[in-house]
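Shown here: the complex without one of its protein chains, the others still in place.
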Amino acid sequence: MRAVEIRGAFGLDRLRVGERPDPKPGPGEVVVRLRAASLNYRDLLMVRGHYNPRQPLPLIPGSDGAGEVQAIGSGVTRVAVGDRVCPIFAQRWLGGEPDPRRLRSTLGGPLNGTFAEQIVVSEEGLVAIPSYLSDLEAACLPCAAVTAYNALVTEGGLTAGQTVLLQGTGGVSMFALQLAQALGARAIVTSSQDTKLEHASQLGAWAVLNYDQEPQWGQRVKKLTGGRGVDLVVEVGGGGTLAQSLAAVRVGGRIAMIGVLSGATSELALTSVLMRRVRLQGIMVGSRDSFEALNRLLEVHQIRPVIDRTYPLDEARAALEWMASGSHFGKIGLTI
Amino acid sequence: MRAVEIRGAFGLDRLRVGERPDPKPGPGEVVVRLRAASLNYRDLLMVRGHYNPRQPLPLIPGSDGAGEVQAIGSGVTRVAVGDRVCPIFAQRWLGGEPDPRRLRSTLGGPLNGTFAEQIVVSEEGLVAIPSYLSDLEAACLPCAAVTAYNALVTEGGLTAGQTVLLQGTGGVSMFALQLAQALGARAIVTSSQDTKLEHASQLGAWAVLNYDQEPQWGQRVKKLTGGRGVDLVVEVGGGGTLAQSLAAVRVGGRIAMIGVLSGATSELALTSVLMRRVRLQGIMVGSRDSFEALNRLLEVHQIRPVIDRTYPLDEARAALEWMASGSHFGKIGLTI
Amino acid sequence: MRAVEIRGAFGLDRLRVGERPDPKPGPGEVVVRLRAASLNYRDLLMVRGHYNPRQPLPLIPGSDGAGEVQAIGSGVTRVAVGDRVCPIFAQRWLGGEPDPRRLRSTLGGPLNGTFAEQIVVSEEGLVAIPSYLSDLEAACLPCAAVTAYNALVTEGGLTAGQTVLLQGTGGVSMFALQLAQALGARAIVTSSQDTKLEHASQLGAWAVLNYDQEPQWGQRVKKLTGGRGVDLVVEVGGGGTLAQSLAAVRVGGRIAMIGVLSGATSELALTSVLMRRVRLQGIMVGSRDSFEALNRLLEVHQIRPVIDRTYPLDEARAALEWMASGSHFGKIGLTI
Partner (left out) sequence: MRAVEIRGAFGLDRLRVGERPDPKPGPGEVVVRLRAASLNYRDLLMVRGHYNPRQPLPLIPGSDGAGEVQAIGSGVTRVAVGDRVCPIFAQRWLGGEPDPRRLRSTLGGPLNGTFAEQIVVSEEGLVAIPSYLSDLEAACLPCAAVTAYNALVTEGGLTAGQTVLLQGTGGVSMFALQLAQALGARAIVTSSQDTKLEHASQLGAWAVLNYDQEPQWGQRVKKLTGGRGVDLVVEVGGGGTLAQSLAAVRVGGRIAMIGVLSGATSELALTSVLMRRVRLQGIMVGSRDSFEALNRLLEVHQIRPVIDRTYPLDEARAALEWMASGSHFGKIGLTI
């Protein structure tokens, strides 16, 4: 099978497309013929060696993928050949709380990932694809959509009538925008580009704001919500945005900590956290149970991922460079 | 009645003991003859003008007190003359989540507080004192013990078999030490003074450690817990301790943000929060419902507050200076 | 002021409209000029003496009402004259969990209720009316809509992508139908009358079924949900329906116990409850905090109550008889 590999050393320029032996399913295992993958910022960090410099190489990158069951090992009952499935990101995290063993079972490092024609996983490490979604659309779900679901629902407790603040227009934020509407909540979207804000409005954002034009956007958000503040912030910026997120959130509100696009450390104003009883909750994608709950939601609401551009597998490097440019809106896909 | 007052301007040297007219209960109101009060770090900040520089003066400081019902207004049914009661800290926060109006109803600023012979409050703003406790002991509960209860139980979810890390040996931490044991959990206590650590051990700490001798105590805590990390940290240090707290807490663990003794801002390592799904939860004392749940716990376990020194009301300034010195272990009381 | 009263003895035929002295607000109290009220099944039980036969008489019935603040007592800050408000049903249940004292503070028994031109309550016992609602619409909220909100959200945890079963087409069920849609969930509605089912479909029910034609509707519901069962049942029937509700709910699902229209006791198949880890949760309207959360939801979604018929205050008896007939769809109103 063909597969993208990080070989020898990290770096976008070390990415190669090569041949690997076709995998065979052992007992309880399943080989999936991948038809599509999608990119996450994590994949870019991984290829560059910034995610985990001690990751052994070679490695097939890619956290997200979708395809169909090509072969099953003995004893497999959860899926059948021909089923359309997504591998889950953390292969051992089926339900409940994460623990180190569950968190170490992720695709695209330490385990080989989805930028390949085939992948072999346990029968437990799969979810069925909602039938109305294409392979490419389904390949956008495992990290970004599950993360958005956990940020909003499992940990965020977002419900109808509430308001959520979303930062930027990347994959997680655009899923969060769609999920927020399905949940009956209002979403405020920030970006530094007016064209992206217009696009977010078309997708249903209740309000948008340009953080370049309004660097103190926390106060503006407060005004938009009648002085109350938002119930939830989905924090993807990290270092550069947390102070404004704290200003924007209501007394007793929550901040879902997801990304560190603008800095991996932040000055945190502790008195504001404790005097206003704010919760900061780290989010780390989610379990198979969360993914299946997400899929029920998507199906009921017939939600389709927002896809920016799609590249063929052989151009994975170009796809990652496009992500690195920050110009995308929504998810970047790979066809396999 | 006699009352301690901040008059004219903030500052420990502006604290005066003066006479005020005796309060009368309006309909639905209760006059409490206070017999004891206790100090919180908040009171020290308030007197110094660091808590809220815009607080109108004069103000009777004091967040915590205990006494007996001296007079009731018309329509009062929840208490009777002679009942032993504590005023609750946030007078309007009876149950549920806090909101700005509830959080603005606190004694010792903006409302007049407990460093006085009498106080008038709504009949709703009181809890009954467990009968086995003295007035002085009861006067230690409203802020520190309710805060510890919410940090451990309501927000912390601490349960039997788990481990909690407590910082220092002040009022909140020593209540937390006692509550942790009642909950069946193990407590690790930190301090810079070995005599205080010995004292904490005698009070039941499962392990203790001197953070001056071990500035990287986070790793040590991890070892103590078999590599797992603690389930909960009660963070009172703030800026100077949060990094070690993050190192000490387990994957999926919680940090209850209570105090900022060592700094009001902190560098926060965001990746550690999100990759390990840690929760930072601001804690702001608690509701009347929490206080009553705490009292049931205290009574079943016959827990008595750890009291350091007691001063007469007239020496409130000396008491606050003793607190400022940081030499105390547990609560500092006032007899009235 | 004019008021409906149960005088001398219970019974629909003992309902009289009489004159009472206008109430005056004491300190902390508010007089509301009621403009509308609405009926609940509880009011019918109360008038008939079936709700609490020991309730002292005379009593002004009526749990739900809406109007404007006419006068305020000293110290009132939460509302001002002219504000449009609803009295909350359990006057002392502001937030958190219910307790006996909170549950004994309900309007329309033991306290005088809303079938009157004026009512005097504590300033704490009110919520602001969303501005887009008429008085009559707002008067439908305090019991039925708050009950539906707690059944679905606070206790039911219903979220987008899930399915809820609603019994009948009374006030609670029709609010639940509207709320379920705002939450992004699917609602299945049962009734014995096809015209009501058609109406429910027009209001957005995902599926409907006639329980007269399909007495074993539990199995049918299971099929409708692909064999999974519904996530939540809002049980208003009680004795006559619980067995089917158990058949309809999924493994790990919930049944919100609200009403006993078809019987106050039920044979409960215990093995089905425990082997499938079902939760039965009694629901008792809700707190002021819940009412305010509901109002934010209603406003964001511009939801208007489903009102069946409206009677003038003087015809309260006719209104109650109409309710007793079971012919209504949604709420029955009174204009005052």
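For clarity, chains are labelled A, B and C in written order, and residue numbers in each chain start from 1.
Everything below uses one rule, namely that a contact is a pair of C-beta atoms (placed from the backbone, for glycine too) under 8 Å apart; a residue touches a chain by one contact, two chains touch by 3 or more.
Note that the structure is predicted; figures quoted are calculated from it, not measured.
Colleague: Using the document's definition of touch, tell me which of A:G8, A:G26 or A:G326 contacts the absent chain.
Modeller: From the options A:G8, A:G26 or A:G326, the contact with the absent chain belongs to A:G26.
Colleague: Tell me which of C:L57, C:A80 or C:A269 is the one touching the absent chain.
Modeller: Only one of C:L57, C:A80 or C:A269 touches the chain omitted from view, namely C:A269.
Colleague: Quick one: say which of B:Q162, B:T241 or B:S266 touches the chain that got left out.
Modeller: B:Q162
Colleague: Given the full complex, what residues of chain C touch the hidden partner chain?
Modeller: Residues 97-100, 103, 238-239, 242, 251-252, 257-260, 263-271, 273-284 of chain C touch the chain absent from view.
Colleague: For review purposes, identify every residue of chain A that touches the missing chain, sorted by number.
Modeller: Within chain A, the residues that touch the unshown chain are 26-28, 74-75, 78, 94-97, 101, 122, 287, 289.
Colleague: What is the set of chain B residues that contact the non-displayed chain in the whole complex?
Modeller: Considering the whole complex, chain B reaches the absent chain at 153, 159-162, 179, 182-186, 293-294, 296-301.
Throughout what follows, only the chains that are shown with their structure count from here on.
Colleague: Residue numbers in chain B touching 2 or more other chains?
Modeller: Chain B, residues with two or more chain partners: 97.
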